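I'd like to ask some things about the structure below.
Complex shown without one protein chain; remaining protein chains in place.
By letter and in written order, the chains are A and B; residue numbering begins at 1 in each of them.
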Amino acid sequence: MTETTAPEKVSKKKTVGLTLGIVVLLVLFFVFAYGLQKRESTQLAGAPAPDFSITSFDGETYTLESVRGTPVLINFWASWCVECYKEAALLEQASQDFKGKVLFLGIDYLDTEKEAMGYLEKYGVTYPSGPDIESRMAKAYRITGVPETFFVTADGQIIHVQIGPIERPQLYQLLDKLAATGG
Amino acid sequence: MPSIGYTAQVLALILAVYAIVAAVLGARKNRPDLILSAKNASLGVTIMLTVAIAVMEYLLLTQHYQTEYVAQVTNRDATTFFRVAALWGSQKGSLLFFAWLMSLFTGAVLLNKWGAVKTLIPYVMAVMNFILIFFVGLVVTVANPFAQLSFFPADGNGLNPLLYHWGMVIHPPVLYTGFVAFIVPYAFAMAALFTNQRGDLWMRTTRRWTLIAWLFLSMGLLLGGRWAYDVLGWGGYWGWDAVENAALIPWLVATPFLHSVIIQENRGMMKRWNVGLIILTFALVIEGTFLTRSGVIGSVHTFAQSAIGPLFLGFIGVMFIASLVLFVSRWEILGSDNELDSMFSREAIFLLNNLFFIGIAFTVWWGTHFPIISEALLGNKIVVGPPFFRKATGPLFAGLVLLMGIAPLMPWRQISSKKLIRQLTLPVTVGVMVAILLPLFTNIKMKGAVMTFAFVAFTATVTLMEYWRGVNARHRAHGENYFSAMINLVNRNRRRYGGYLIHFGVLFATIGIVGMEFYQVETQQNVSLGESFSISSPFTGTYDLTFEGLKQVPGKPGVENTVGTLQVSHNGQVVDTIEPYREFFVRQQQPMTIPDVHRQGMSELYVIIAGWEPDGQSASFKAYINPMINWLWFGGIVFVLGTLVAAWLSTEVKRRPVSAKSRQGTVEVS
Partner (left out) sequence: MKKYFIPFIFSLAAIMVMLAALPVLAQDPSMDEVNHVARKLNCPTCQSLNLEDCRTQTCDQWRGQIKDLLAEGYTEQEVLDWFIARFGVEVLQEPPRQGRGLFAWLLPIVGLLAGVSWLAFVLRRWSAAKPAEAAAATALPEDAIDDETLRKIEEDLKGF
């Protein structure tokens, strides 16, 4: 009446169907669970700094290896980022004050070169700054927006993650801490 | 006052848990008193949630900003209308709203007299309350709209500017209603499977509920499209965005269900398909809700990822696995009474129909999920935008238009090829003629457009023939004049002829869609005061738009509008002045680009202001010509009308299950 096949065949079909269905559901749940994972930069505070490779607008290449031994301030910015304007001059000033003690690296996020250069010129930025190709560094550092600043010790530990623009007292305090870790 | 609302939520949760226990126990132990108690508890859930909603509205209307949610979605500038609508303005309130709407349907189910399927009701209650427990549980724990701030803010933040329009106010309630209403057929399906029901009486008796759910979902989708067109200012009506797709996919699975259930009623076939489709529809509703509320898709820029996500994931895990296991375990019971006789039969066509719809549903689902799948399984994220969806689903949709025309020609079981050819002659001739004449005599030359229009013509002919045959038969058999024949025909076969009207709605809408997808033209130009630019399309001619001025005017409270005035000339004559504008919501620092249109027949000139110089001396405008767009909206109206006709209480249902013989009144098998 229903299936002309024998009952064993039907139950085999059912087992196969059920297994397949459950496998598909499990894969889906795994994908969802992965997507739900919170991946934010603040989780990196206290952790080793992820590797990176940035070529500055001047043509110099900086990697995590190449800067080992020097404390680094990594600042993600963009020319269209209104909040970044608030700290741009301050960061430049700080880079001058800590010259030789802390390396400042500007990472240009999702930006166009013309406007980026205009931004650098407007705020008189002298420390190296480079475009984040394919946003690889932004993904590695799990940024959720710009500006975000990472304070990395000489041996590659992130001691602080700053979401949003930073104020002078806190900035200098952290830079002192960083400078102390250097050689 | 807020604590009253919160307590009501908690009580609803407790009652729902009790209802499940009492219902299952009552059914197992054959205790009608327990079942009655469960029923009262379920109704109590509805009442409690209504209280919670009432309290929330009260807090919104009295500007109780200490309630965090009120501060989030309203501010002092809000009008009464939008204070009320702010209930669904953000996550927490809309979750409560969703749960409440669901409870209205579960309550209605219990207030209904079910007659022969009464035995299923305890299990139906258990399933419905299980779903409710999850949503009420969310608002009781991690998404509490009654949460209080520790201080009393002077003002709130205000509704998201996107929501400050009438379309967006109607669209969520209608859409949510469509979503939640599918709980009824789902609960019945699960209850029927659990109790090893072989028959399909339950499917017949819940058919109208399913149709209503489908109607609201269809309307919700249409409203969403209309709103996008009117207010979002990118000249289109469907963006293939994850949230839109999450609403479309269940519809793509519910529609074939409504069709293949006809096969089940007439030949007792495709039961597995139908039960599977119903379960899948509701599962996709829940999955879509998960997708849009958990922030899984569109990561960085949605709400902060709260605990809603993981909890929701756990819930759908349980629900999906339970549904799958139950469905597979009852596989044999759902076997068909009959076999398929021929490839040339209505059954086979409906099977093909199912396949097409499932194919489109899967394609849209896959495209929507591919970004997270590629990120989780393949390493890097790949974005899937509208071009993918258009290319992948377009041909399938066109195929559906054709199927709509083939199916009515196929009778049950089989047909001889000679007869088939005879039936096909007129429609095929019409279709072929359209395919030949269009590129020769009109501006419609693109292959895809011509082919789709040929299909439309073919199907329109078939559908008209159906009406004609029925009317003619009545005229000859009963001597009625054609007018009353038509009335009586539709009256006695509401589902069939209402259904054909729905098909006409689809055909009209297809005209609009083809016009837009193939022949929309756009241009963006910078013009100074007094200067003009032009845009032309073979379907409307040439428009010249002259920039007359820019002005800043206050709009709604808290909103500044920048209005660009354009004079529209057509073929040298001034025909209109249009004023597209940019709304700037000061508090939220968010702009909205609102278009203005000039209608010409069924087409439209649609313009937005893209930018301007501060001195108002020049501005940049984006103009579109949308050929045949109004066929889409007209088709939507016909579609809804057809559904109302099909759903209207017909004499058929009243007679069942007294005697099957009384169905002889209907002329044809529908």
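The definition used in the following text is that a residue touches a chain if its C-beta (ideal position, glycine included) is under 8 Å from a C-beta of that chain, and two chains touch if they have at least 3 such contacts.
It should be emphasised that the depicted structure is a prediction, and the values quoted were computed from it without experimental measurement.
Peer 1: Among the options B:Ala348, B:Leu464 or B:Leu641, which residue touches the chain absent from this view?
Peer 2: Here the residue in touch with the unshown chain is B:Ala348.
Peer 1: Among B:Gly268, B:Pro439, B:Gly549 or B:Gly616, which one is in touch with the chain left out?
Peer 2: The single option touching the absent chain is B:Gly268.
Peer 1: Could you tell which one of B:Met1, B:Ile382, B:Val553 or B:Val575 touches the chain left off the display?
Peer 2: In the full complex, the listed residue that touches the missing chain is B:Ile382.
Peer 1: Which one touches the absent chain: B:Gly359, B:Gly394 or B:Gly549?
Peer 2: Considering the complete complex, B:Gly359 is the one touching the chain left out.
Peer 1: Any idea which of B:Ile415, B:Ile511 or B:Met602 touches the chain not displayed?
Peer 2: Per the contact definition at the top, the residue touching the missing chain is B:Ile415.
Peer 1: Tell me, which residues in subunit A touch the chain that this view leaves out?
Peer 2: Residues in contact with the chain left out: 4, 78-80, 110-115, 131, 133-136.
Peer 1: With the missing chain put back, which residues of subunit B would touch it? List them for me.
Peer 2: The missing chain touches subunit B at positions 30, 116-119, 198-201, 234, 239-242, 265-268, 298, 301-302, 337, 339-343, 348, 351-352, 355, 358-359, 362-363, 366-367, 370, 374, 378-388, 392, 396, 411-416, 418-419, 522-526, 591, 593, 610-611, 620, 656-657, 660-661, 663, 669.
Everything that follows uses one rule, which is that only the chains that are shown with their structure count from here on.
Peer 1: If you average the CA atoms of subunit A and of subunit B, how many Å lie between those two points?
Peer 2: Once rounded, the distance between the two centres reads 39 Å.
Peer 1: Which bits of subunit B are touching subunit A when the two form their complex?
Peer 2: It is residues 290, 294-297, 299-300, 305, 309-310, 313, 317, 320-321, 324-325, 328-329, 331-332, 335-337, 369, 372-373, 375-377 of subunit B that touch subunit A.
Peer 1: Applying the document's contact rule, which stretches of subunit A touch subunit B when the two form their complex?
Peer 2: Spelled out, the residues of subunit A in touch with subunit B are 1-3, 10, 13-14, 17-18, 21-22, 25, 27, 29-36, 38, 144-145.
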